[in-house]
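Heads up, one of the protein chains got dropped from this complex, but the rest are sitting where they should.
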Amino acid sequence: MAEPMTAMPASPQPRQRRRLVRDLKAMPGFTATAWLCIVTLYLPILVLIAFSFNENRSVVLWTGFSLDWYAKALENDGIRNAAWVSVKVALFATVISTIAATMAALATTRTKPFIGQGLVYGIINQPLMIPEIVTAIATLSLFALVKKLTGLNGIGYLMLAHAAFCIPFAYMPIRARLETMTLTLEQAAADLYAPPLKVFTLVTLPLLGPGIVAGAMLAFVVSLDDVIITLMIAGPGETTLPIYILGAIRRGITPEINAVSTILVAVSVLLVMLLFIVQRRMQR
Amino acid sequence: MKTVLRLLATASAVAFASSAAMAAGELNVYNWGNYTSPEMIKKFEEKFDVKVNLDGYDSNEAMLAKVKAGDTGYDIVVPGDYMIKVMIGEGLLEEVKPNEMENFKNVDPNWVDVWWDPGRNYSIPYQWGTTSFTVDTAVYDGDVDTLALLFDPPEVLKGRINMLNDMNDVINAGLRYLGYGRCNGNQDELREVLALLSKAKPHWRTMDYAVIEKLTSKDVDISQSWNGAAMRARAQRPTLKYAYPKEGFTGWMDNVAVLKGAPNLDNAKLFINFMMDPENAGLTSNFARYANGILGSDKFMEPEMLSAPEIVMPASAPAPDFVTPCPQEVVDLYNKIWTQLKQ
Partner (left out) sequence: MSDREPQSALAAAIDQNKRNERVTRAWLLAPALAIILAISILPLGITVVYSFLTPGTYGGVTWEFSTDSYVQFLFQRDIFDDTLVFNSAYVSIFLRSIGLALGATLGALILGFPTAYFIATKPREQRNIWLFLITLPFWTNLLIRTYAMLLIIRDEGIINIMLMKAGIISSPLTILYTDTAVFIGLIYSFLPFMVLPIYASLEKLDFSLVEAGYDLYANRLKVLFHVIVPLAKPGIVAGCILVFIPGLGAYITPELLGGGKKLMIGNMIAMQFGASRNWPFGSAAALILMALVIVVLLVNALAARRGASNNG
């Protein structure tokens, strides 16, 4: 990855300049706000983790420590299957939507403005604009028709539906990234007669990396949280974790759900740590 | 680009094919969430060598919308009383004739000639219960058996009330308190109901389905609730008392039925017969915490279930009122009241 900072004109006194740059970046109160944000984001998660060890059945009253809920959660076929379906659907939807969104973002920022650009924005953002329940009911009618016509069944419908509403979430950060990215490097590479594909894979894509990561993460989160569309479209054996929880509300949520959530968080932290370690190794 | 497309095609083919691969010996059950005893399901799977897929929904209406669209792939659903009537009327249920099945003799005769399925040609009892409210007697020690506690609360209960976030449950309770009939299209009477509800609303703290959390966290001291939920809440807050208000309260029954066009019809019929076996009904009740309408299931139920005041109604209580589905004009009026109340 190229870093414009390093390309700055050499300064007469490098030491001083570096100090100055650090100061330039500092904004009063920003670091404090960021930390406040992090604390706010994590406080509920910490509470949730704590309550997964609660011996009591309640998710609101603490009585004592126990590992019971982990045992129960692991024994509970319903929760286990639901967690697995959730992850499977979210991964598929993230991959598809991020690829599609990246391509679309390139098309809307890296070619000359075109007639109908506004319409394209509108279409890409459409899944955001209408309340889920309406999309859910309408999609349900549509899929029922498709099933009747093709005889195809399965989890593919659910995955595609998730991919559709994940696209705008993935598209937004990627497009924002492309719009702020200067074209200098790409132009330089093109001026050197690098073939377009090479310009793309060696210059554009690495520069775009943070946008893609941000987009993919949003897509993943949005898919994991979806309730209503999933409720309407999921077929037999396709209950996701949110659907399971929704169904359980009237009958009382038990800390089993907290236990599963804690396991999911732990697994994802482990996976990401592993990813970082592998990355480090490869860079070396 | 081409590779990406090919990958996509393969992935989607795999995804679509996955469910077709495991056909024979299956049963797809669509029930309310967290309402099916895993033990009972396991027993069925082992006895008949059938793999059961269990999914949950959160409202009769969500289930209906899905089933109406068609091709859900489900065999068994568990609709509430009025929903059975609706679904029979819309031709969505298979007439499997449970009344000719071997275990039908176990069904309590009181639950055979019901208005939602007279003679039981389509469905069998699953669980039944009541919707009333439950009060903490340590907070309020007066007479609990009146709806006045919800609509004209004593000082100690003001601001400590949870109502169900359900149009029908709230409006029906209001109608009972004023002594008017259910499914009521009389506009003057409904106007009075709206006035009653609007006057009472400032005293309500919340309107939420999560009754057990609201009560056990002591966010509220009185809550509209289903009897099974009241029993669960009492386990954590022993001073709670389930009320049988003299103005009346709702009764309901969820029923096991088979969907028209069920892909595994034979297994579904086996399941219907299986569910009328007292032992299996007992397993369900022990899990879901409601009564079941199958004779002889007592022997298989936990003793605390048999004596729980939430399940065993006192002789003095009025008969539970099973509310029929209302005509659209009435629903439209209810809808207006509800929107006005919550605007």
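Annotations for the structure displayed:
Here the chain labels run A and B in written order, and each chain numbers its own residues starting at 1.
We adopt the following convention: a contact is a pair of C-beta atoms (placed from the backbone, for glycine too) under 8 Å apart; a residue touches a chain by one contact, two chains touch by 3 or more.
This structure is a prediction, so every number in the text was calculated from the model and none was measured.
Hidden chain, full complex: it touches shown chains A, B. Contact with the chain not shown here comes from a single listed residue; of B:Ala62, B:Val193 or B:Val323, that residue is B:Ala62.
Subunit B residues in contact with the hidden partner, per the touch definition given at the top, are 1, 59, 61-62, 64-65, 68, 86, 89-90, 165-168, 187, 191, 201, 204-208, 210, 213, 217, 219, 325, 328, 331-332, 334-336, 338-340, 342-343. Although one chain is not drawn, its touching partners on subunit A can still be listed: residues 1, 3-5, 8, 20-21, 24-31, 33-34, 36-38, 40-45, 47-48, 51, 59-60, 96-97, 99-101, 103-104, 106-108, 110-114, 118, 120-135, 137-139, 141-142, 160-161, 163-165, 167-169, 171-177, 179-184, 186-187, 189-190, 194-196, 199-200, 204, 207, 210-211, 213-215, 217-218, 220-221, 224-225, 227-228, 241-242, 245-246, 249, 253, 257-258, 261, 264-265, 268-269, 272, 276.
By definition in this document, only the chains that are shown with their structure count from here on.
Each chain gets one centre point, the mean of its Cα atoms, and the points for subunit A and subunit B are 36 Å apart.
Of all the residues in subunit A, the ones that touch subunit B in their complex are 56-61, 76-78, 92, 96, 99, 137, 140-141, 143-144, 147-148, 152-156, 159-160, 231-232, 234-239, 243-244, 246-253. By the touch criterion given at the top, residues 4, 8, 11-12, 15-20, 28, 30, 32-35, 38, 53-58, 62, 65-66, 69-74, 209-213, 216-217, 226, 228-229, 232, 235-236, 288 of subunit B touch subunit A in their complex.
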